[in-house]
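For reference, the structure is listed below as structure tokens.
One protein chain is absent from this view; the other protein chains keep their places.
Order as written gives the chain letters A, B and C; numbering starts at 1 within each chain.
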Amino acid sequence: MTHPFLDLAPYTPAQFAAVERRLARLLSTEHDVVIMQGEALLPLEGCIRGAAGPGTTALNVITGPYGQTFGGWLRDCGATVVDLAVPYHTAVAPEQVAQALAAHPEIDFVSLVHAEAATGNTNPVAEIGEVVRAHGALMMLDAVASVAAEPLLPDAWGVDLCVVGPQKAMGGPAGVSAAVVSERAWQRLAANPRAPRRSYLSLLDWKERWIDGGRAALLHAPAQLEMLALEACVDRIEQDGLETVMGRHAAAAAATRAGAVALGGGLEPFVPDVRAAAPVATTLRVPADADAASLVARALAADPALPLAAGGGALAGEMIRINHYGPEAARGAVLAGLTALGEALAESGATVDVDGAREAVERSWEG
Amino acid sequence: MTHPFLDLAPYTPAQFAAVERRLARLLSTEHDVVIMQGEALLPLEGCIRGAAGPGTTALNVITGPYGQTFGGWLRDCGATVVDLAVPYHTAVAPEQVAQALAAHPEIDFVSLVHAEAATGNTNPVAEIGEVVRAHGALMMLDAVASVAAEPLLPDAWGVDLCVVGPQKAMGGPAGVSAAVVSERAWQRLAANPRAPRRSYLSLLDWKERWIDGGRAALLHAPAQLEMLALEACVDRIEQDGLETVMGRHAAAAAATRAGAVALGGGLEPFVPDVRAAAPVATTLRVPADADAASLVARALAADPALPLAAGGGALAGEMIRINHYGPEAARGAVLAGLTALGEALAESGATVDVDGAREAVERSWEG
Amino acid sequence: MTHPFLDLAPYTPAQFAAVERRLARLLSTEHDVVIMQGEALLPLEGCIRGAAGPGTTALNVITGPYGQTFGGWLRDCGATVVDLAVPYHTAVAPEQVAQALAAHPEIDFVSLVHAEAATGNTNPVAEIGEVVRAHGALMMLDAVASVAAEPLLPDAWGVDLCVVGPQKAMGGPAGVSAAVVSERAWQRLAANPRAPRRSYLSLLDWKERWIDGGRAALLHAPAQLEMLALEACVDRIEQDGLETVMGRHAAAAAATRAGAVALGGGLEPFVPDVRAAAPVATTLRVPADADAASLVARALAADPALPLAAGGGALAGEMIRINHYGPEAARGAVLAGLTALGEALAESGATVDVDGAREAVERSWEG
Partner (left out) sequence: MTHPFLDLAPYTPAQFAAVERRLARLLSTEHDVVIMQGEALLPLEGCIRGAAGPGTTALNVITGPYGQTFGGWLRDCGATVVDLAVPYHTAVAPEQVAQALAAHPEIDFVSLVHAEAATGNTNPVAEIGEVVRAHGALMMLDAVASVAAEPLLPDAWGVDLCVVGPQKAMGGPAGVSAAVVSERAWQRLAANPRAPRRSYLSLLDWKERWIDGGRAALLHAPAQLEMLALEACVDRIEQDGLETVMGRHAAAAAATRAGAVALGGGLEPFVPDVRAAAPVATTLRVPADADAASLVARALAADPALPLAAGGGALAGEMIRINHYGPEAARGAVLAGLTALGEALAESGATVDVDGAREAVERSWEG
């Protein structure tokens, strides 16, 4: 026998618009914020299909798996794509972007991922943005894994299309997401005959019918529960302060890195340069004779809720990822993940110092 | 990894007072409604300990297990108790109450259970109330199993203390409940030196600090989620109409009874007189050679969510209860319960007509 | 000060697959059910863009506003479109479909809306399906406004692509929705070079990566709260029985129609033929000298939660819609809507019989 719990009144356009305004404030942006009713892949795809067409030449910076997805979409739209791929354990340097733009002056669109949750690196977007702005291309940024984990300032950095999702450092739901769209980006989309229109993918629909219509009527019935959960997570961030939330993520990343180094057993930071390491997740390279996937499986057998994962695809054997975002940007979660990893290494015959790792975490946290 | 869902703003006195008003409207009462932050046993105990003391002579009508609990509390308070017990398969007749009152003119308190979920009977409270009112005693009614399942009119019937809980026919939460308190009852409580005061059991605290204080401050932090769930269930009842909700319960009771008779296999209504059968649950007597508890266990093995139970205590062997309240006052639930019961009977060797039972349910529902 | 309520463990692929199976059972289908993480417009668009291309000739049956949206998508895909439009107050007849197919033997795709919530009509899909199957075209059905309100049997009727959403008669969330896809439809999509792939719009992605991958990994993080709400509404339908839920909608439609006729004041059923009237909503034509939008505004001023709306677009002046789906397929909601409408008519000078209307509702409901 079940009993109903709560009935919900319909979600109003005014509530929806208020959440957009609060997201804009969190992102210190004056641009329009458009909340779309789907996972962050929806606005990411909407941005690229909206901005790109046969006349576009795009610089697609690839620092992880999402860059490859973006390249596919760009080519699918008929754009000419210049790929700038860097090894997954490094950030892209502003100079590399400058060189690519100099070599292809016709480039009018740049796509970039801010932080890569899958590989644990983060890119210097402020500096890259300066280079792109000087060149004049439209700049799109996937900030799903950076928002609320590290500084994100689309206006100051000259980002024209910036996509965020609440499900990582914001600690919110995955079913709704948002794009920040500059005036310049709106013009590019409006001028693109192939931009999605009257489509679930369409940002222009939201511009023409929602924003220009005075935010009076939504395009379709909203995902009400996800919107309420988004409100709840914005409440929490506003209350704690965005600086505090980012500070928690920075502290978790520093402590995880320090703990992993102290743990030993052949583990090494997958991203050697600490400035390129993302606050959202820490990636570790396992010794040559170990298998990352089996170590993770062993650790998760003890507690399947631990924030550990093996690398995806080709990295499954060699890389381990410790997530520390949202509720897991916390000392307890970091300690639990490293301890379990240390025990799995010990079981597999490695010499590790679990106590030392825990002390290093504590020291880093206090510091 | 878990993610938080909803944050809730504090529950305000104004919200609390509004729910009390809406409950009063549902019960067509002008008396005070006091919501207490506990299961319905809390206001039941609060009413009896509030009203009774060494000078009290109470007529305690026992038509099921709760009557025995009430008798215990009354004696515990020092009251002289006249028990009027009737077999659990019948209602008490107003004449029986009248005789008891005539035999004990000193009776100044009457406790009565309206409907008994445990035994499936219901009592003619309107008629009994008339008798009690003529005598002048204070009347307390346990209406937990009748509210929203059958007419309940405390003011019209002269009930001074009426306790309701949302967890049965209202389809709501079990963690909060309410008492309707007449002006006469407040006077009795205020005059009782042994009535609980400054106590979780105290109705007088709510009178003096909550009601007389203008409903400005609650006595303690409320069970917010249970209050929200109570609001949600009142929303539903107001929307469907109380008549409709009671109609569903009456239909479910009639259909269950018709279906059980058509099922055969030796089952008989535990409450022979249909006017004494409660809309909240239908009880059935199993044949002498069968065991109710094992039949129910067999039926629940197939689907543990079925609204079936064996009788409690001494009735465990001989009585089966089919609940049909709240979301289960529905054709589907009635059919599922009777079908499973029929199959359990068939497995145990009885001759049953499951198809006939289902047809009888459908006919009764349409009729 | 707010307090967090519930933390939720991640939604698993197994839970997701279980909901798909339960939806399939509700729809009596053996075909694949694909749940998409967006409002029903997402799978509708995914079906049309997946199935149609420059080589397609589509018969687009227009019985309401959604038919026009579908025509736009079809043309956008490069398909040749044969529009079969009927007045919004009638159903399309199977003979009309047969004639269109005979006139255009090259038609290989038919799009049809089952019930139109906006105009209150419903189409005889079983008979139309027979005609389309004989012709051999792929048939797509928008069943968002019919599912759980009236019989819907995609397999028996030969529907290849059938889209449902939980937010109307199912009484569930709007943020997730589903498509039933026949084997024949999968082949059509797979053979379509322009079908969306690696896209939020793509049904093929779900086929290749989710279904063919053994339903082991979702394509992206799901809208967990909407999925839980979908589970809750499927629970309720399974418990009450789909027949009962549909019966409530049929009863609400019959009672609303009877009540509106009895109300008088110049109101007339917008859909004259009762067989073409949808159980999801009843539409009414206002007298020539009245304005539908102002009548509705007047009625909603008293209670903005009433299930009343004026017609959209050109129908804003002449048509009123009474919704009676989900929790509002209930006697109380029907009575409240008609009463408020009657009072608004009376205030505007019309002669109406509100009591007669209420009696007609009650009689219809009992009958």
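The rule we apply is simple: contacts are C-beta pairs under 8 Å (C-beta built on N, C-alpha and C of every residue); 3 or more make two chains touch, one makes a residue touch a chain.
Since the structure is predicted, the reported quantities are computational estimates derived from the model, not experimental observations.
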Residue, one of B:96, B:224, B:244 or B:294, that touches the chain absent here: B:224
Full-complex contact with the absent chain, from B:18, B:41 or B:126: B:41
Among C:47, C:233, C:290 or C:360, the residue in touch with the chain that has been omitted: C:233
Selected residue (touches chain absent from view) among C:50, C:154, C:172 or C:311: C:172
Residue ranges of chain C at the interface with the undisplayed chain: 1-7, 167, 171-173, 228-229, 232-233, 235-236, 305, 307, 323, 326-328
Interface residues of chain B (partner: the chain not displayed): 2, 4, 7, 9, 37-42, 45, 69, 72-73, 76, 167, 173-176, 198-201, 220-226, 228-229, 232, 235-236, 239, 305, 327
Chain A, residues in touch with the chain not shown (by the definition above): 1-10, 224-225, 236, 238-241, 244, 327-328, 330-333, 335
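Just so it is clear, only the chains that are shown with their structure count from here on.
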Farthest-lying chain, centroid of Cα atoms versus that of chain B: A
Copy pair chain B, chain C: interface residue numbering same or different (half cut): same
Chain occupying the middle, per Cα centroid: C
Inter-chain centre distance, chain A versus chain C - centres from mean C-alpha coordinates, in Å: 36
Chain A and chain B: spacing of chain centres that average the CA atoms, whole Å: 54
Gap in Å, rounded to a whole number, between the CA centres of chain C and chain B: 41
Chain C residues counted as touching two or more neighbouring chains: 2, 4, 7, 9, 224-225, 236, 239, 327
